[in-house]
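Of the protein chains in this complex, one is absent; all others appear in place.
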Amino acid sequence: MTTLLETRALEAFYGDFQALFGVDVTVGEGETVALIGANGAGKSTFLRAITGLLPAKGQKVSFDGQEIAGLPADRIHKAGLAMVPEGRRLFPSLTVEENLLIGASGGRKGPWSLAKVYDLFPDLVAKKNNPGTALSGGQQQMVAIGRALMSNPRLLLCDEISLGLAPKVIKDIYEAVPRIREGGTSILVVEQDVGQAMAVASRVYCFMEGRVTLSGPPGELTRAEIAAAYFGTKTDEEAA
Amino acid sequence: MVWVNAIVQGVLLGGLYALFAAGLSLMFGVMRFVNLAHGDFIVTAAYLMLALVTGFGIHPAFAVLFVLMALASAGYLNQRILLNRVLGADLLPPVLVTFGLSIIIQNALLEVFSADSRRLNAGWLDTASFRLSEDISIGALPLLMFVAAVGVIAAMQFIFYRTALGRMLRATSDDPEIVPLMGGNNAHIFAIATLIASVVVGIAGIFLAMKTNFDPAAGPARLLFAFEAVIIGGLGSLWGTLLGGVILGVAQTIGAQIDAGYQILAGHLVFLAILVARPRGLLPKM
Partner (left out) sequence: MTVTTPTMPAQRTNRIALALRLLLGLVTVALALAPVWAGRADLRLLMEVLSFLALAQMWNLLAGYSGLISIGQQAFVGLGGYLFFALAMFAGVPLLAALPLAALLTALVALPTGWIAFRLQGAYFAIGTWVIAEVFRLSAAQIGALGGGSGISLPVDLARSLAESRGAREVVMYYIAFALGLVSVLLVWMLLRSRWGLALTAIRDSEPAAEAVGVATRKVKFLIYVLTAGVTGLVGGFIFLQKLRITPEAAFSINDWTAFVIFIVVIGGIGTIEGPIIGVIVFFALREVAADWGTWYLIGMGAIAIAVMLIDKRGIWGAVKARYGLSILPVGRVLDAAPPAKPD
């Protein structure tokens, strides 16, 4: 398996506050990888750092054989890295279809098109002329995913796409994952729901306080290990 | 009848004010940026047109083309090099930088063109008119101005709502932070918005040059008219801006009909009255 994304000792800062301390993560071609971790562990920060939303100048992030750390976010996007941001962030004054179309602004060629996205999420067809924000939470999430797919990414980053959604809706959305992978896109999901992460991913990284505390294929990790990596060592106390 | 005439002339004058205002409205819409030197850029365009036509004897059609191209490139570069640096949550830097620009431009114009008030001779456009009745006739130039204003606003509306560029501009207006995740470059998008606004400023300046006397200090008043049209119309609405321009124009011509000294004052007072009655303007979008 060839490596698609690789970070080496990645650090990230908000002003003087350090949010990531030497994070090593790799995603292979065709893989689905999950990042788990408690609130504030640094998962979103990790995504922001690799997409260029947070400055990562002088660091080591290689993507598709290219060094992307420090590039402006729009250049990284054009290299084939797309993100579904935390909280969906649809553009309120754009319709559903316009939200999708704007995802294709980078001009990358590939399997994804408006028709393909509507095929993946048929619910959106009837809503295509509605403002993006007039949809249900699940449908908004579909638009956000579709918008990212429209750029025909090599790697799709999804930040907590199940947050605040009903179990049935979460199931619908995760059903799209295999079909996205079929198109040749690798996936990195951030999930707070550990069960969901274990079910979908071939490898899991657990973050805590800006560091990777555990990683490996779901089958090889025990519940106790995960709990320890997730909450810190004092598992009993934290679980209470 | 003089009142009807005042209203008709006021509506046409409103076209010019809408042209003053459209660029301001666009820049505020896309990047919440207010350029206090807006009026001075309009006056600069007027001087540029005047210098090209009367100074260098260039054919007016080429002069128009040149003015618009010069304004477009100056607008793009100004945004990329200077204004983008001061965009942000803190209001002080953009206000001060553009206020400083305003002072620089006024004094530079004074240095180059002297304080004399000037006007561009528009030839037959100045004199031709259509007679509607005994007391009402419509000048060709005011009519052209109004048609141009409607055309400019329709074009901006089309760009904004029907093109990929417009989609990007609206998205940037909504949430600039994640636009890079769509492959957009904010610095470039902002500069494109300013480029479009500057072309409109150029058109406004060319009409200003033909319509009235102007001097290097004429910019601030143009900024105020533009601002009033935007607020009367409602933030974010381009057709509202046209309506705002028309209301301001009518208020001024009616004021002038009462007493020549009341023209500008009447415009300001109507603006303040509308601000009190409808703080969000007549056709608010935001």
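Think of it as A and B in the order they're written, each chain with its own count starting at 1.
Keep in mind that, in the parts below, a contact is a pair of C-beta atoms (placed from the backbone, for glycine too) under 8 Å apart; a residue touches a chain by one contact, two chains touch by 3 or more.
Small disclaimer: the values here were computed from a predicted structure and weren't measured.
Residue B:Asn107 is the one among B:Asn107, B:Ser129 or B:Thr212 that touches the chain missing from this view. Note on the undisplayed chain: of the listed residues B:Val8, B:Val64, B:Val95 or B:Ala128, the one touching it is B:Val95. Between the chain not shown and the residues B:Val4, B:Leu132, B:Val147 or B:Leu272, the one that touches is B:Leu272. Across the entire complex, the residue among B:Val86, B:Leu165, B:Ala187 or B:Leu282 in touch with the chain not shown is B:Val86.
Along subunit B, the points of touch with the absent chain fall at residues 32-34, 36, 82, 85-86, 90-97, 99-104, 106-108, 110-111, 220, 223-224, 227-228, 231, 261-262, 264-265, 268-269, 271-272, 275-276, 279.
Convention: only the chains that are shown with their structure count from here on.
By the touch criterion stated above, subunit A contacts subunit B in their complex at residues 51-53, 72-74, 77-78, 82-83, 85, 89, 91-94, 98, 101-103, 105-107, 147-148, 151. On the side of subunit B, the complex with subunit A involves touching residues 164, 167-168, 170-171, 173-175, 177-185.
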